[in-house]
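The block underneath contains the structure these notes are about, expressed in structure tokens.
Shown here: the complex without one of its protein chains, the others still in place.
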């Protein structure tokens, strides 16, 4: 299918009602816009800045909620894992196992995810030249698994800043798998807690999204929440779910133009 | 006018016949695509890597050739100046005075250009945060001249590399003047002479152009030449003029989508 | 003690004889120069670029060899762990548990290491502003463990390059624990396999080492090997053990001057 697909959901799994409301909205918007969607949320954010921050409900409870969403809404599911022993249990529930950007070079983790046979979404390490994403990709391929997605989310640019380099989409595309652009993480300002509104430069969401899609991607990744300012993680960067439809429209049209001219 | 405008021509003024052939092609393409165009070329490249490299024919001969092109093709003209005393004579011939990126902070140069009343195209310094382009802009405004264009051409990213940051188009747009994207200079690999084909990463021209236009610009800047490999400057980065039309088509369509959604 | 201390050893645990020869040399050099030393080697490099590269002998065999070295030479030991369940077994043998740079933000890993009560050496993530190393440090402190070392090893600078920013030593020193400079990893050229000699810019070892020590550190980290070109990991960057003494001499003298003027 040539349609721009969407990976979306709240950053971390919160209360069931919040998860359901978000799913409902995502369902409504993606049906209206007629694009495929994968529901995303994390059961355990293991790389938060403080042990005092909310990390999620844990694997068992998190997977239970995700399973319920799948049953109710029919979405394919994506979640991220931080440790090798999470690969199998997560794969029993979700369709896409995501490797966090910081962990993209961890051989055991990547290989265990690959061995489940599920699609592996490799996030692009903020410290890795885009073309070098071929290396963790080859680790997945070494298991015989060719269900791979590569996701851009920004590259280190001085201190506490990330840059989205359009060349990255080209270089990652050359590796030979679908490329996704994670737009909401690209605006995080590190060094500022995500609960502080200045921890995310939301004014850049449209311009980054449009640039990335026109650079050539197959899907986009947008974390969304019924009320971002109350979100338990990435409050400063998630998109208000009520803005999702308007946010997606130009991206879908730009994708159509880009695809027409893609070689 | 809401059409994407084009600034184009050979990097440096070469033989008259080369300049004429390029002008003819640019005329043909821009008429066919129905977009406005400004013809660009430099009479003196004062920042080449070696005194042995071709710098151009000098101001007098250069301006004579540009004037002839204007007469024959009816193009508005753009050229860059490196020293304050070049502002007035150049302004007698051209419509847009361009300030080179390295020189964007030179007060006397910028002010002398502004005083001519001509449009000033300020190139974005590779070392200046995009929002800080407001500073040289204010120097121009201080003379009463509000005819200003701001041109992105890449920001320093490690050694010998430039990055195009889509946020730059947003930040420069906020300053309040038309924003142009100089695509061909964005692919130069510094440290490698431009006569060496590896001195320009041409594979990135489409992806950068598309990303920049979708990020929101009013015009684009593309150096073009009848035979780039023989060009006397920037041989590795100029676009072959026979590829200009195909290069522009997706950019024009992406611009139309972007403009529809621009607030 | 105010003496510059050394963390040294082969990058990854190789054959026992290689490990012993290196230990012998390190013992000889550090006794002659009269500086404290911690013997370092990894039992499992989980972040190598390919599954085909040597990862080490694994935890059990690796720890056995390290224990033998400790018994024979009396060195305190350091090794790195990549997964939480390695913390306890490793802590039974070594004195310092090292958290790899990419993994410095992984809460569970850092906390499990901290809970052993052993000294934790936190490598500075190549993507983290130096002052933000206070955050994983606080995760260690949250367990009551205050035995912490912070190690600089370079920050992302464009693609495939790391920069050593002298300000980093200042910022990390402000956090309040001993600061170490890992000199040999700072010269790795990513994107080039470490088995290729161009994968490490060895010419910079002295200048980086001297700059870092004068910037103010308490210890240095230098991977060394009897024959780096035959090393099974980081062949391009490890220091030949026969050069260790000459390499250390200026660093020790610079440290003495720096310490005299440190506030």
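As written, the chain order gives the labels A, B and C, with residue 1 at the start of each chain.
Following the convention adopted for this analysis, a residue touches a chain if its C-beta (ideal position, glycine included) is under 8 Å from a C-beta of that chain, and two chains touch if they have at least 3 such contacts.
Source: prediction; values computed, not measured.
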(message) I'm checking contacts with the chain that's been left out. Which of B:107, B:203 or B:229 qualifies?
(response) B:107
(request) Could you tell me which of A:95, A:161 or A:245 touches the chain that is not displayed? (result) A:161
(request) Considering the whole complex rather than only what is displayed, give the residues of chain B touching the chain that is not shown. (result) 46-51, 55, 82-84, 102-103, 105-109, 111, 125-132, 135, 138-139, 142, 155-156, 159-160, 190-191
(request) Could you please point out the chain C residues that touch the chain left off the display? (result) 157, 163-167, 169-170, 201, 203-204, 206-208, 210-216, 249-250, 253-254, 257-258, 260-261
(request) Determine and list the chain A residues touching the chain excluded from the picture. (result) 157-159, 161
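The criterion applied here is as follows: only the chains that are shown with their structure count from here on.
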(request) Would you mind pulling out the distance in Å between where the CA atoms of chain A average out and where those of chain B do? (result) 37
(message) Can you work out the whole-Å distance between the CA centroids of chain B and chain C?
(response) 48
(request) Quick one: which residues in chain B touch 2 or more of the other chains? (result) 157
